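This structure is in structure tokens; I'll ask about it shortly.
Complex shown without one protein chain; remaining protein chains in place.
Up next, subunit A:
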Amino acid sequence: MDSKLTGSSRRLPRRLAQGAAALSMLAMSIFASSASAEVNTTGLAVTDTEVVVGQLHSATGTMAISETGSIQAERLAIEQINAAGGILGRQIKVVQEDGASDWPTFAEKAKKLLERDKVAAVFGCWTSASRKAVLPIFERENGLLYYPTFYEGLEQSKNVVYTGQEATQQILAGLDWVAKEKGAKTFYLLGSDYIWPRTSMKIARKHIENVLGGKVVGEEYYPLGNTQFGSLTNKIKLKKPDVIFAAVVGGSNVAFYKQLKAAGITADKQTLLTLSVTEDELLGIGGENMAGFYASMKYFQSLDNPNNVEFVKAFKAKYGSDAVIGDVTQAAYLGPWLWKAAVEKAGSFDVDKVVAASAGLELNTAPEGYVKVHENQHLWSKTRIGQVQADGQFQVVFESDLIEPNPFPKGYQ
């Protein structure tokens, strides 16, 4: 008796709840968004109120030093999007995975995010090695990755949107500037020994020799993690290049600039242009150890435009007043916003439709200024030359026009 009674008395509220849910769904489809079945035909983790995305960076291990900024920026963007009402009326929920600076782990976690969590998009990776590790999985599972780092190019996948610059965007404008402004004729190319510096220097050498009519007087690579640059500084003194063009990364970077300074190679006597020092790296190097040298990037924290002022303010409010923002951090911040714009243009979370909507997409609110997605899924962007200041910031001394991304540059391979 008792049980029957309670049973029937429960039924009513349940029915009410069902009715209410149906009503609210109806309301949503009219006012805010369409039914989930329509905006998601491929079984992604999208409900009427929520959409799940993945974040895949190294929070631990050697790469945590670089990827922390990207994690923070993506989080900030997602929070801001949610606060402004989400995407197609749905709040973004993040599943964060740790790639732990280990490429097989990246692949495994990517698989988990796509197969088990069914995420609608992933914001992640930093090194090319980690991107190459997850690429086959994204292509097989038809996932969507927003990749923030400036990189060597020579890649284009419909499952990846590259929000950083490919090599020619970053390099050519920088070399043109140094040749024109500093009258540079001789170059010393230098990098850590792996794919990105080697590809970048290959492009640089072709440009110097074939386009600028200059001369490469030295080109060499040091093992990752190398800490002794004494012989190198002597060679530089011997060859007396007009410009040192550098792409040294990681702990080596710090050792390189400290030893350069100690050997008396400073900005008052030598021009140096680097591809691998952002505000993040300057924290470790110390601005005073590198003051006066130049970096070629698409973004500097000191950019003076309303978008960036707003962005820097929000970033510091969330992560502390001494937080710094480097080029890649800003590119990572673009990821969620570009995805939002593409989803809204497509009116769907389906990866194929989002990808189709991405080409030609424009964003006027980027901290770096106006950006536009090219058909090859890289961004049109400006390249800027910043001069290192002793306080660890850059002063922008040159800004190019909008440069077309060209991941497979003819004549440069």
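Definition applied: a contact is a pair of C-beta atoms (placed from the backbone, for glycine too) under 8 Å apart; a residue touches a chain by one contact, two chains touch by 3 or more; residues count from 1.
Just so it is clear, contacts and distances are computed from a predicted model.
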Hidden chain of the complex, named as in its UniProt record, picked from "Fe-S cluster assembly protein SufB", "Urea ABC transporter permease subunit UrtB", "Cation:proton antiporter" or "tRNA modification GTPase MnmE": "Urea ABC transporter permease subunit UrtB"
Residue touching the undisplayed chain, where the options are A:D193, A:D352 or A:E399: A:D193
Identified contact with the non-displayed chain, of A:T41, A:T60, A:N210 or A:Q395: A:T60
Sole residue of A:A263, A:A356 or A:L402 that reaches the chain not shown, by the stated touch rule: A:A263
Contact residue for the chain not shown (choose from A:P104, A:P136, A:P223 or A:G360): A:P223
Hidden partner chain, residues of subunit A it touches: 59-62, 64-65, 67-68, 193, 219-223, 225-228, 230-235, 237-238, 250-255, 258-259, 261-264, 280-281, 283-286, 288-289
